[in-house]
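Below is one structure. I have some questions about it.
Left out: one protein chain. Kept in place: all the others.
When the chains are written out, they are named A, B and C in that same order, and each has its own residue count from 1.
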Amino acid sequence: MELKLADYKSDLAPDWCPGCGDYGILSALQTALYKLGIEPSRAVLVSGIGCSAKTVHYAATYGIHTLHGRPLPVAQGVKLANPELTVVAMAGDGDGMGIGAGHFVGVGRRNPDLLYLIFNNEVYGMTKGQASPTLELGAQPKSLARPNLQSKVNPLMLAFASGFTFIARGYAYDVKNLARLMQQGIEHKGLAMIDILQPCPTYNNLHTREWFAPRVYDINAEGYDPRVPREMSDAERAERMARFTLKATEWGERIPTGVFWHADLPSFEERLGTFLPGYPKTAPSTRPPGGESERARALMRGHRVAK
Amino acid sequence: MELKLADYKSDLAPDWCPGCGDYGILSALQTALYKLGIEPSRAVLVSGIGCSAKTVHYAATYGIHTLHGRPLPVAQGVKLANPELTVVAMAGDGDGMGIGAGHFVGVGRRNPDLLYLIFNNEVYGMTKGQASPTLELGAQPKSLARPNLQSKVNPLMLAFASGFTFIARGYAYDVKNLARLMQQGIEHKGLAMIDILQPCPTYNNLHTREWFAPRVYDINAEGYDPRVPREMSDAERAERMARFTLKATEWGERIPTGVFWHADLPSFEERLGTFLPGYPKTAPSTRPPGGESERARALMRGHRVAK
Amino acid sequence: MNGMEPQVIDDFTWRVGGPQGGGIETAATLFAQVLARGGWWVGARREYHSNIMGRHSYLDVRAARRPTRAFFERVDLLAALDAETLARHLDEVKPGGVLVYDPDAARMPLSKLPMLDGAAYKRIAAALGGGDPVLERALERYRESDVRLVSLALEPLAREVGEAVGADAITAKKTLNTVAVAASLALLGYPLEFLDAALADQFAAKPKVAELNRKVAAEVYRRVEPLADVALEPIGSPGERIYINGSHASAMGKVAAGLGFMSYYPITPATDEPFYLEAHPESGVVVVQVEDELAAVNMAIGASMAGARAALTTSGPGFALMTEALGFAGLTETPLVVSLYQRGGPSTGLPTRTEQGDLRFALGAGHGDYPRAVLASASVEDAFADAALAMNLAARFQLPVVHLMDKYLASTTRVIEPFDTGTVVPDPGVVATDAKGVFPRFSLAAEGGVSPRIPVGTPGAGYWITSDEHDEIGHITEDPELRDAMMEKRAAKIEALRKWLGPEEMYRTHKPEAGTLVLGWGSTEGVTLEAMEGLDMGYVQVRFLLPFPDLEALLEGKRLVVLEYNQSGQFAHLLAQETGRKPDHLIVKYNGRPMTIEEVRAAFEAVLSGEAEAYTVLRAGV
Partner (left out) sequence: MNGMEPQVIDDFTWRVGGPQGGGIETAATLFAQVLARGGWWVGARREYHSNIMGRHSYLDVRAARRPTRAFFERVDLLAALDAETLARHLDEVKPGGVLVYDPDAARMPLSKLPMLDGAAYKRIAAALGGGDPVLERALERYRESDVRLVSLALEPLAREVGEAVGADAITAKKTLNTVAVAASLALLGYPLEFLDAALADQFAAKPKVAELNRKVAAEVYRRVEPLADVALEPIGSPGERIYINGSHASAMGKVAAGLGFMSYYPITPATDEPFYLEAHPESGVVVVQVEDELAAVNMAIGASMAGARAALTTSGPGFALMTEALGFAGLTETPLVVSLYQRGGPSTGLPTRTEQGDLRFALGAGHGDYPRAVLASASVEDAFADAALAMNLAARFQLPVVHLMDKYLASTTRVIEPFDTGTVVPDPGVVATDAKGVFPRFSLAAEGGVSPRIPVGTPGAGYWITSDEHDEIGHITEDPELRDAMMEKRAAKIEALRKWLGPEEMYRTHKPEAGTLVLGWGSTEGVTLEAMEGLDMGYVQVRFLLPFPDLEALLEGKRLVVLEYNQSGQFAHLLAQETGRKPDHLIVKYNGRPMTIEEVRAAFEAVLSGEAEAYTVLRAGV
């Protein structure tokens, strides 16, 4: 039976605020899965806690709505147990760059084959609009009692420092391009992150749809080539990094979106495979049952008093 | 009474392994405090858990040996409660870049006036030599059962992405230069980090003193200027970032040390001062007692039924 | 409210229901303020979903001639601002009570309510006779329960009235809350002048908005006919009274006891405290929003080590992340207060609903044995006093104190007499004044386990602090004898603290001579006292859970009833552990809704009549 876009939609109606950027993200994600023809039951969406985290309930895949800050570890557990699945982790900016920042750095070191979405609305939506780690120093959206005392962190730069191999930015209301980025991120063999600019009309009255619309542009359409070969000369490496850094930190009259960095490094599953006989085929959720007793006995042999 | 270097040494003998890089770091730190003439009782050293963390016991300042991964939050609490103190936080690479990575990103957003030292020995010394987050992919020091499956994270790059305003690297056995870096880091008004290359002769048989010695060099001596003005043109900014990124990622035949980035941004104490009347003078540990009742009554007035 | 002669009202509950984010909270505050200004003792409670906009929410405002701390299951007037409210509160209006509803809403079929979840849909549809009922059927149901229906299309009224007094359509719509309140008050015959004053106050910063709302209110008053048989009148002057919720009271208590530092990570319902202090720099508190609860607790510990009085607020998930550091504070003898706002668990659970499910966790939080204190507040008044007491205990005994609050206390606002801030004196603790050189911060010569203290950074001195076991100056030790001595020194604090408190602080009783004693802790006190009025029962409010008061003599020979908000009976287990007594009756609730006076009363009556089971679950609530 041919899959339809509707097959990726669950029966539950979203309870986000009217105009929330999350609607666009949900729609892009469903589109990407549909376009890739991924069987809904072979996709697992994993979120944290926040407005953003509710997304998984609205897609007709498997959905895991975890703890605040923990979508990445749970997603990695799912993926490593069953590498055949398509796993998309997602987090609010508070979830992902605040309480979950340690896992952001940690996953970067592993490069598992995951897509990770950051819902970047610059506030803690779910807890009523406090500053999130991506809110600018001195900014004061209407829900703040005082101007923000902390500088913002840039998800693209952090992903780069952490070793992500696919780094992109999308805009929640440019569903078409966002879906395209998600498709690429899922297809990428390794760890992909998309920083998604997500208006929150309820709490973020500074960076609204109106504010973003004239600013966002597509770097790839302007000719920026994100691909990074495995081997590079020092000069090439220098040039790529400089280019990336510059684009990643551009913010103001023009706000770049698109793919910023696309490198090629063995995924964590491949790395495990060099060491665990037969992995990923022998992954714990895909191998046939049996053999447990024999495996325990194999271990026991090493403990014999007389070998 | 004139302060002597010996005044910074406690009565306790270190129990590190012979040849451990930590000896050099301790010595550099004592030298830096001494050279700056900081009264030992006005300095607070804050560490996590690990071999590195024992450092605080060997200096005759105040020393706080906290939990694994938590030196930064504790150090910030000390500093914000009493901004008059010189606070130096320190962490092993596991402590700082593994379990403490979230705080690394968090503190970068605040820029408190602290010096933060990373004892980078590429292993978890205290727990017997497992891979730390700074150990290279595929490396297998003698204590590992299998080659390292995770890529390394670069403290300089992560500090940059997190917003640190002073970023440096030192070498544990170049005590003189390391002490100089620490002096600069303490003098810097804002958040300073030094990534310290620290040989661990017991568990890290790959990157030993012998390995490092011919490789490390001083970028500042070679003319690299780390200072970044508050205002820059786009081209200047581009040039600085590119230069930083390139130097920060150099690793191999030559390993750069020195100051990589030195920017100027209001410290968190200054930011608090814009908002809290009189801060830092009115900081909780320095203000005179009294007035509590009046402060509570001031709050209560806002709740009167009839104003 | 039957009969034609306006009835004298002693106790009245107004409920407003509508979509989350639609302003019903503002409406309730306004209603409460208006009555408070007329001398009524007012309490308001809030129920809402974990959602920013759209899901069903409601508030009850209870006004009485005497202070009250609990709420009835059935209200006197329900103002339904939307169709969902009509559907959800079918059995919640008293016979003779009033329903204000929009006739358009009544025309909707149940299936068209956009935010009604499946479980509620099924239940309501069944209650209304099955199929996909149109809400007219709900009206019938109200009518059958003897509820008087007042059809008032509030939204159109807001638009109409707003425009009548000169506002444009959008601005006019924003006056809906004022319209709802004005209409209700008009129905009840309560004087306009109080509403007028309250509006002036509420919009003091925006004179134009104030002006518009006052005009709208006046116009609504003109249009809405009072009910002939009800007369809600002002009963006096509020004097110095304040209107405050548990969160703000708790913050104020801490400030009165010298709070200097609070780090926090946002979480419902605990964030109100730091957010409130952040918005009031005159509190003198350094408030820092941090990256997670691990940072929050460790930062507060650092501040405390440096001499600041430091406290935190959080709820279950955040508290879980703080347990390692609690042990760190315990071992390093660092004063620290955590106000733990309990909410529906386990895990994320029911994040905006009430529960007392974290007691067992709080009592055992952290590995190993270390001294700590755990106390629970029963009311807004307690919240102030307990927060201050917790700060002082932490300072005096150099240990972490867990101050248990809950969502019900956090979001229930009451009119009370002002706190006597003069009764709170910040306790300096045991301070060494002549410290020089290496200082024995953890001296074993410590009365009641408390070594004299100086903060880190004290000029001329020095010492170390470590999370490992340590010697008197704070260096690591693994010496077996020193270890034992340090463990014993720290453990001594618990008895010292118990002595210092005395039994009066540890529990309070009400008619303890009765043969049946109800035991409770935390916020159950209010509803219990009201529910047992006139019954032959006594009450024991256990304020300190750790150390636990000595209750054996008091409970001897009594029939015991425990009432608490959790499934397993966490307090009942503690009682058994501490006194060897299992309660004869355990009455629990865990659906996230506050206990109603009616259901608790019924449960008590069943106990007294011998019909009660050993374990009773209360299930009221929308």
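The definition used in the following text is that a residue touches a chain if its C-beta (ideal position, glycine included) is under 8 Å from a C-beta of that chain, and two chains touch if they have at least 3 such contacts.
As the structure is a prediction and not an experimental result, all values here were calculated from the model.
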Task = Indicate each shown chain that the hidden chain touches within the full complex.
result = A, B, C
Task = Can you work out which residue in C:D196, C:D471 or C:E525 touches the chain that's missing from view?
result = C:D471
Inquiry  = Among C:P103, C:P346 or C:P459, which one touches the chain that has been omitted from the display?
reply    = C:P346
Remark   = Answer key for B:C51, B:L72 or B:M90 versus the chain not shown reads B:C51
Residues of chain A (touch criterion as defined above) contacting the omitted chain = 11-12, 39-42, 44, 46, 49, 54, 56-57, 60-67, 69-70, 72-82, 84-85, 102-103, 105-106, 109, 272, 275-277, 279, 282-285, 287, 289, 291-293, 295-300, 302-307
Message = To test your reading of the contact rule: which positions on chain B touch the chain that is missing from view?
response = 13, 15-18, 49, 51, 67-69, 94, 98-99, 101, 124-128, 130-131, 133, 145-146, 149-150, 202
Key: Residues in chain C touching the chain absent from view   = 49-50, 117-120, 123, 315-317, 319-321, 323-324, 327-328, 330-332, 342, 344-353, 355, 357-358, 360-370, 466-469, 471, 476-484, 487-488, 491, 566-568, 570, 573-574, 576-578, 580, 582, 590-593, 617, 619, 621-622
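Criterion: only the chains that are shown with their structure count from here on.
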Key: Whole-Å gap between the CA centroids of chain A and chain C   = 37
Ask   = chain A to chain B: how many Å between their CA centres?
value = 30
Query = Out of chain A, which residues touch more than one other chain, so two or more?
reply = 98-99, 101, 133, 146, 149-150
Query = By residue number and range, which residues of chain C touch two or more other chains?
reply = 281, 288, 291-292
